[in-house]
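Every protein chain but one is kept in place in this view of the complex.
This part shows chain A:
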């Protein structure tokens, strides 16, 4: 590889009130390569990228792009210079069309007028989507698209700037394996055109498949840069966490007892049909399938968020009727939802408030909340789950993704549930926190709780589940024991190929 650097960031520092986000870090990206940027959440990757695209100003340091020193004042400057970014948090404008979204900020106009030329934009979008082999109609509104397609459009948008450097921040956190393959094809194609890519991901397999070089950050500091060829997964994880993690998926054997929860003939038109599921004491049931296969919807209906059209629920052999989440909690169910920021956390509230909100009735004595008892229980949870927070009164929005997730788990543990539904429990969180959550799941199973885990990460499904149920387009297409299951088998059920 020719040692021509398209990007050189040196001695970059950034301090936020009370936090040193970046401490003299560097990042050098060679032209036409995929450069992975790794580190736990809170390591400073996103901050560095936001500095690069002009959203933040660095306190010190230099940025050279294509050999010239640059100082971007806004994302507009960075886009003009040839740097675009796929943001981790999906950012479409829901009521606008795909074409309008892609060309947002640089609309085509009819010559010498102020009149926006929609036809031209739609034509260009059609060309772009065709080139990228994404079969969508440019006139479709973003809100009509599934999460996976929304992400594909975001990817197309970043490419449409014809940038020389594209930053991809967790581009695969919301898409399935099939779209990941698609994305990788696109990346290969971009590389051939000489485009450089900074690829941020927590998924090891992806990094080893697609990256040329890797730079690792830890706690706001630069650790090292090396070629993918010269490093192993274990070594890389060690660099990221600064300690050795021997087992990523440590599901331990637990005694599997009698059936705790059973659902029969569960149906909700358009979402899922004739679902029969059982989960036993001490068991982790993995629910696999592609995005949109109906997994989360079943759990929503089980938990009383949206009622099923028909079907029965049995808990410990007795039929129960769950009409609302409050009913579900009474029956000792807990539901960790898929998107912690949208349907989980109260972002502006404190760690403590976020924790005891679902079990508030346990703390009310004579109309008032017993704060002593609340504090004691929440402190315990913080210790048990190893939540890194300055205190119980910290605003939850200021915690890292992994710690936010732990706060939500703490909320459900405080309700003392028998059955835990965990929807993508480790999405978008760092390896360290991930391993801790996995360890916790094993522990809970050992205590005799039943766990239903939805995950789009096959290694997680394979590592954690005692039994795996696979779904495809609203129906169960296969069931595998821990011993039988392989990535290939799950994928063939999930894509409908095996049914």
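Basically, contacts are C-beta pairs under 8 Å (C-beta built on N, C-alpha and C of every residue); 3 or more make two chains touch, one makes a residue touch a chain; residues count from 1.
Keep this in mind: contacts and distances are computed from a predicted model.
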Choosing from "Monosaccharide ABC transporter membrane protein (CUT2 family)", "L-serine deaminase", "Molybdopterin-dependent oxidoreductase" or "Tryptophan synthase alpha chain", the absent chain's UniProt record names it "Monosaccharide ABC transporter membrane protein (CUT2 family)"
The one of A:8, A:59 or A:107 in touch with the missing chain is A:107
Across A:85, A:128, A:240 or A:333, the one contacting the chain not displayed is A:85
On chain A, the omitted chain is touched by residues 53, 55, 74-76, 79-80, 85, 87, 89, 91-96, 100-101, 104-107, 109, 114-116, 133-136, 149, 178-179, 182, 185, 495
